[in-house]
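Have a look at the structure below, then the notes.
Every protein chain but one is kept in place in this view of the complex.
Per-chain numbering from 1; labels A, B and C assigned in written order.
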Amino acid sequence: MAIGESQMGDESGPSEEVEAKFGWRYTLKKVMDDATARWGLYIVAVVIVISAYTMVDSNLSRITFGMVSDFTFAEALPIFDHPERIPPPGEGESHVPPAFHADGSMAHPLGTDADGRDYFTRIVYGAQVSVSVGIVSTLIGFVGGTIVGAVAGFYGGKIDDVLMRAVETVYAIPPLILIIVFTVFVSGGSPDITYAILGVGITFIPVFARIIRSEVLSIREMDYIEAARASGVKNRNIILRHVIPNSFAPVLVYATLQIGVTILIVAGLSFLGYGAQPPTPDWGEMLNVSHGYMHANVWLSVWPGLAILVTIMGFNLFGDGLQDALDPRLKN
Amino acid sequence: MANNQQVWTRRRILASGAAVSAAAVAGCIGGNGDEDEEGGEILDPEEYDYERDEPDDPDAVSDGTMVYTQELERDEDFDPVVSNDAYSFQIITQVFDGLYEFNYDYELEPKVAVDFPEVERDDTRYLYEIHDGIEFHNGEELTAEDVAHSFTAPVEEETPNMSEFDMIEDVEVIDDYQLQVDLENPYGPWEMFNHAVEIVPEGARTDDREEFNQNPIGSGPFEWSDFEFGEFIELERFDDYWDDPVPHLQGIRFEDNVDDASRVSEMLSHDTDAIGDVPNDDWDELEGEDDISVHVTESPSVTYIFFNTNEGAGTADPNVRRGIAHAFSMQDYVETYLNNAAIPLVTPTSRITNDLWDFPIDEWEEDVYPEYDPEQAEELLDEHAPDDWNPTFMAPDDERATLAERVATRLDEIGYDMEVQTMDFGAMLEQTIYSEANPDDYELYILGWTGGPDPDQYLYSLFHESMEELNNGHHYEGRDDFHDRIVEARQSADDDEREELYIGIIEEILEELPALPAYTEHNSMATGEQIRDMHVHPQMQYNPNLVSDESNVWVDD
Amino acid sequence: MGLLRYTLYRLVQAVPVLIGITIITFLLANSAPGDPVRLMLQGQEVDEELIQTIEQRYGLDQPLHERYLTYMSGLVQGDFGHSIHYNEPVSDLMWSRLGPTLLLVLSAYAFAVVTAIPLGILAATKRNEPTDHVSRIVALLGVSTPSFWIGIMLILLFAVQLGWFPSTGLVYPWWGPEGYDWIDTWPELLYQTALHLLLPMIALGTLQMATLMRVERTQMIESLQGEYVKLARAYGVPERTILRKHAFQNAQLPIITIIGLNLSTALGGAVLIEYVFNINGMGRLFIEAIQTLDYQLIMGITIVIGTMFVIGVIITDISYAYIDPRVTYGEEE
């Protein structure tokens, strides 16, 4: 009897249409349509551009004390001091208040730190660390999670059980704690940002694994997978060619949001002194140092905090927008 | 204690900015010392003096209590024989009396002892007489037996404190109030430092040492009241205290807050009545508050930059060491970083010690101490430093790391690529002074040391070869009889002879620079306005110095 | 009865995870180059036999798997080993620090739930109106701001500048008034507890609040569009009843799950907050343990915190099952 129905056009679009809509241009357009998401995109873009710039810059001048004397864009641009270089005696005044303050000056828009280094420069360079940490470690978690999740979800059975138990286990230990333990012990007592990145990445494998797995589970049942199976395509190829690409969209959304979380955690890590080490201009590390001056010079604590806030907000807004764009169901 | 060395380290080697200290002149900011507190200007405790601030009606204030927030956690060992961290000792000094006690000039004065000892047998035999009628908090009388026990227990029980008494050959009790202490050989610092032993009741202590350690019984002005491990300690006035004056304060509660910022928050929001160790950068803020006063005094804590003088290290050559010393400005560092907490120093001995021994400091400052001079630095290094040389500088991850970074920055500017390794304090000690000083491991490291009134407390511990890989990692061999002279100086009791020897030793150190004296840190404290007549004491373990001939803290509500 | 069976089922399920936690922790703690005791004792010049006695005491001379078994056999008897730094049994140390952390985390949760749910519902009902936008902005800020930074700012503003609240520490109700010579009565004690708790609670709770609020909002919106709500309306059920009963209960299901899972963020955050507010809880104990590389203590804390999380999740799962009849009939996943 339902024939009539099925034949009379039904405006709720069949799933192929939705599939077809997962195009970059389409997604981007959808994101740009949404005011908040657009702002998110702007922020993310700016932060990434800045970090890219500073990264090139600092690699030219290798921001360890390596070759501070080398040319750096930073030095070419009048507004930038070197982010780590401590001005020689006489030059540079410590704890200069921000420009809007009575005793402030435009030379140091955000003032200077205890060493008399320009804080604006350090904040700007801080983007590099936070963002690269956020992205790299999320990438690690993403890739690792995809593999684990895909395998678990696709093969199911024993493998699935074991993997998922493992995943749950890692999941059960609060990231911050797990990461600290990881960094400290693996680094043999001298923690460092690279260990932090690694730690964060590994810690987040489970999170991604879960999503991928559930995606895979749903996709696995779909006809075209059955078809592929029937026509004797190797499992590995099925996973690579069909399963992963199709579970990509939601994970991508998640990854974007995850970057925010990562930055948050690494900030905490550095704040406790187990992430980036001085004199690296990392926002968390700066908060760690400035904590000692929180009464003497509150601005040193304010700026990095705001920087973190804005950056993470950017990723969150963008992520939400992406989610709405990729997964209309969730849009309210 | 699981491992003595660690506690021991904590006592003498500066684990953090907090200093165990003594000073010639103690002072209270806000007294009539001339104050110019512009950032950069280095604060000099000697510019401050204070006068007493006694209550009009002592009875009216006899029920005051206060909370004191310590700057580091206690190890919670309260048996003076065993205890070895300054912060447990801050409680111990309230509960126990010493045979002698330091006054504000960091000179020992008789406390339980009636007078200074008679010295016999070529400065190796000391005869002590003690007051009668002194009662411990448990009612037992304090006798010579207890004093003897207090002297001998550390060695007999091999406690962390044994090094302070292991020159004792024998202790003999003559009668209830007299005893005789024999030393193996003359020991210079004995009268200046070592015989200031805290006196424990032998009976009560030996009954149950564990119990005594957690619930001590002394003869001091305050007695044990309440204690929560890792949380707080409460002491109450011992009303039958034998000595004069009896404290005004009725009780005191000790807490701790290791985080500078948060400790200062407590003070600013008056959650506590007093905090130990005012962080350098919060000084002005706290001093600015009109209901908070800040106190400061010099300390015998000295920070040095040590050089690895082992053969093969770039710094084996004194010229290189001097070159590095010229490359940066200690003055500038202290100005920007420690202008309220420390003062630059040109000698390996603390300022107090120098004052007590009137060493020719000005001379040394003029002639030998290397001041900031990039040109000369470059000259010296270009001439003497190895080719493509990149030295390693190890520093603990506190404010001292930033000094290292500064040195590195300056060197970098004159073309020398120095790597700064900042690490956890323990890790750093491991890789420097406890290591074989392999030239490939490090060229420089920073470390602080808390000595005392006697130069021996610096020079022997930090420069004598017997202390290599124990207190120092510079492995300085020295000219001809350098090390012998150090021993000779400690084993003499003739002050003139000793002074002469020490001047020689110090001059050699300043010329050869196995270590570059950096600065000496102050002892400081902040108190709410209601806390009156508080004066920070030179001897860190005496703080807060609640009652003495020179002060008697009271609360003004 | 179904509920009981489900509870048991979940408990059994948790066992492998708990074992897993011990394995991970143990492996990490032993992953350090050189053995943990030497690592921790660095900085102290200790003679060989002392190290060896310690090593024997902790069976460090045995191969890894045997050490693990030794450790586990202790663990099942509630013996978490011995803290080298504090020279105290790990379990004693943790026991005294457990209270403050629980107090902090639970109150932060209370704060989060009490604020988030009404706000979320309000936002959902006042959808796309100013109230909605405001609450969404709040939520966004909440999820984007580091808790410890909030803490620092709160201290500066409310403790230092305005002096309304104490800046550090907690007052423990379980000590009773006699535990504090400056507190006489119970009401006073509780008042002080609340006063000390407020700032850290907000600092730690904001993230939770924001997350819950976002979820609550979407869930309410979805739930309010549900057929069963339409039906209720069609049968003349008043809006208030619909909100409070028909829509609400369904919307809470995901919230409960999230509360459980977020426990891990909260426990992690506790480390930072306890550090910023100088609270003597597990978090600060953890930091101290890390600083002194006190590996037995570190393992103990990690395991306990992991266990707390697992228990929390089980509790939430059960209450989920209690509210949602479908679960107990084997429809979870």
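Following the convention adopted for this analysis, contacts are C-beta pairs under 8 Å (C-beta built on N, C-alpha and C of every residue); 3 or more make two chains touch, one makes a residue touch a chain.
Note that in this section contacts and distances are computed from a predicted model.
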_Out of "Amino acid/amide ABC transporter membrane protein 2, HAAT family", "Nickel import system ATP-binding protein NikD", "NADH-quinone oxidoreductase subunit H" or "NuoM family protein", which one is the UniProt protein name for the chain not included here?_
"Nickel import system ATP-binding protein NikD"
*Would you indicate which residue among C:T22, C:S147, C:S167 or C:N250 is in contact with the undisplayed chain?*
C:N250
*For chain C, which residues touch the unseen chain?*
226-228, 230-238, 246, 249-250, 253, 323-326, 329, 331
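Methods note: only the chains that are shown with their structure count from here on.
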*By number of C-beta pairs in contact, which two chains lead?*
A-C
*Any idea how many Å lie between the Cα centroids of chain B and chain C?*
42
*Any idea how many Å lie between the Cα centroids of chain A and chain B?*
47
*On chain C, where are the residues touching two or more other chains?*
42, 155-156, 160, 275, 293
*At which residue positions does chain B touch at least two other chains?*
259, 265, 268, 424, 427
*In their complex, what parts of chain A are in touch with chain C?*
165-166, 168-178, 180-182, 184-186, 188-189, 260, 264-265, 267-268, 271-272, 274, 284, 287, 291, 294-295, 298, 301-302, 305, 308-310, 312-313, 316-317, 330, 332
*Using the touch rule from the top, collect the residues of chain C that touch chain B in their complex.*
40-46, 50, 54, 84-85, 87, 96, 155-156, 159-160, 163, 165-169, 179, 181, 275-278, 280, 291-293
*Which of the residues in chain A come into contact with chain B in the complex?*
64-66, 68-69, 85-86, 88-90, 94-95, 114-116, 189-190, 273, 277-279, 291-297
